[in-house]
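Missing here is one protein chain; the remaining ones are kept as they sit in the complex.
Here is chain A:
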């Protein structure tokens, strides 16, 4: 009986305190300067970025010789979970790496606006939009991330297609796929949608060939018309491509990272919507296929009125925690991490197309030499404009489209509702 009373007291106390406090700290701390800056990322453990970090550290050490910089590499899979937990407990890092778009925008309440600190870099660097919200910049772009369509020139040649002139329209593209299947025995697209990311690549990679320029610009600016036939076409085409056997089998159980890239690398598929930086890009593919055999094209035009452009945004970028004790110092480190010297090392070491438009890539592989000139005329990627919640839902719905358990109309309706609520 006494035990029961004790438990009741514990329970009542618990409920009495319920509703007070919050899951995340509501105030930022400020204080005297500190001589140590802690950086969290998922990159610094990779050998390919060692020279990049060395250059950035050297640049920062020149300005602040007495400040120690500590890089803490976290596993990417758990990065945002760990970051969220650390921030909520008030033990987060001073500087942290973000993916552009939803992952950053969902967390701007914990970040310091960087406009005043990075004013000098605005012209030199590209990709700021992915790191901005409501007109304020929250991170400085390190790489550009986009979705060119890569193709295997050897397979194209085998199929009697001209590797130097990839298809410009969807009809040309599909008839090329038929030839590829017949003569080379390869599928048209390598697709992995186990994580639900495949649809993001598809939407951004082929979207410029589907939406008209006005629809495209409206989408990016937030005026998204989910009932538009062209928007529906994105999802209808996603389904049709799979139904027609243009993808490798088992797309819903194939991981995009890195099984789908392996399908392309091993010549089992002729095309893949890849990335510009990080992984699954020109340099990775070049190592398997030979740099000269990696072709790159923009989206074939699917609907009348569409004008295909390179879809890209800021890829990854460093932001500063609102709670940092010395914002100026942290912002200076971000500037060093985005300095031309450091970013040049990132390009040469990891093959990333960096945010610095002044870096000369003309001596690089044919694919990178073809991508970089398109940056100027490129537009932000379609999926980056969506919130993480909508992207998560889109991943699941895209799997339903592939398995046939949802219709295009239903998918578009659900996405419109989620987009409106975000």
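One rule holds in what follows: a residue touches a chain if its C-beta (ideal position, glycine included) is under 8 Å from a C-beta of that chain, and two chains touch if they have at least 3 such contacts; residues count from 1.
Definition applied: contacts and distances are computed from a predicted model.
When the listed names "NADH-quinone oxidoreductase subunit J", "Ferredoxin", "WD40 repeat protein" or "Multiple sugar transport system permease protein" are checked against UniProt, the chain not shown comes out as "Multiple sugar transport system permease protein". Residue A:106 is the one among A:46, A:106 or A:172 that touches the chain not shown. Screening A:137, A:237 or A:251 for touch with the missing chain picks out A:251. Here one chain is not drawn; of A:182, A:214, A:396 or A:420, the residue touching it is A:396. Listed by residue number, the positions of chain A touching the unshown chain are 10, 13-15, 17-24, 26, 77-78, 80-82, 84-85, 88, 106-107, 109, 194-196, 249-254, 259, 388-389, 392, 395-396, 399-400, 403, 405.
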